[in-house]
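What you see is the complex with one protein chain gone and the rest in place.
And then chain A:
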Amino acid sequence: MSSVVPAFGPDAPARLAGLADVTASDAALRRFLHGLPGVDAVGLEARAAGLGTRSIKTTAKAYAIDLAISMIDLTTLEGSDTPGKVRALCAKGRRPDPTDPGTPHVAAICVYPDMVAVAREALGEGSGISVASVATAFPAGRVALPVKLADTADAVAAGADEIDMVIDRGAFLSGRYMEVFEEIRAVKQACVRKDETAAHLKVIFENGELSTYDNIRRCSWLAMLAGADFIKTSTGKVAVNATPANTLLMLEAVRDFREAVGVQVGVKPAGGIRTSKDAIKYLVMVNETLGDDWLSPEWFRFGASSLLNDLLMQRQKLSTGRYSGPDYVTVD
């Protein structure tokens, strides 16, 4: 492969077209996905656990904490969200630690589609923070396709820079891969704005519902073939969310996809990552699996809300030498 292009770049569709034969028909797609090598579950879990044992201290830790903060998609996805809460979250995203202006801002604010306009306005122009919106009837995704597309188009029109869609797990699990493929393509089309630019598309698999590692690998390839800019582990609404093992599997899929097709896709683990220690383990995993190219907010994100507070407390501990406490960060 001569060069690598980003999934959201203008050259990506041409690269994907090179694989048009595997997505030409339902049978071809099934043959391709089931032809992917099986996952060695024991090896995968051992590798993920092994990468979690690295000791990251002092300056490396300080760097990792700042990097992790800058990768956070600060999220509020509750039925009880109010405009006030979203504005407060935006303020926190811009200045996570008001006592230390050196703290980096987060990557994005992630909200429900009806809150996109509020977040957009609260962040203003030039904040450098994106507005991400879940769409396609998050988190279940159990509505008709036209409704999903309208949901997506609404969020984009309201000013969302990134769309987090959920796949139809029912269709995937019953083997209707082409349906899932076409749906992702259609949502990607709905992300295009009037001026021909497009919101980035993150595709949520809900790993906790896919039941096997083989399914996660197949789903990763399926989503990337359909043009996902990011692949995301889960919604954060079910019992099993991002785990080191299933995230590592997705990182490997992204690595292999870049090697095979020359298109770079981002990864976003979401749900269940609450401590700095966990976040740093994920960063180690990214570095060891994908290398430097992915160690930026452009290619790796954390979907989290309480993680930020723990990172800030650790950051304060490193800079002052005193243990910090929950009284010194916001309640959200």
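In this section, contacts are C-beta pairs under 8 Å (C-beta built on N, C-alpha and C of every residue); 3 or more make two chains touch, one makes a residue touch a chain; residues count from 1.
Criterion: contacts and distances are computed from a predicted model.
Chemist: Out of "ABC transporter permease subunit", "Urea transport system ATP-binding protein", "Ion-translocating oxidoreductase complex subunit B" or "Aldehyde dehydrogenase family protein", which one is the UniProt protein name for the chain not included here?
Modeler: This omitted chain is identified in its UniProt record as "Aldehyde dehydrogenase family protein".
Chemist: Among A:Gly102, A:Gly126 or A:Gly325, choose the residue that contacts the chain missing from this document, as touch is defined above.
Modeler: Result: among the candidates, A:Gly325 touches the missing chain.
Chemist: When the complex is taken as a whole, what residues of chain A touch the one chain not shown?
Modeler: 316, 321-328
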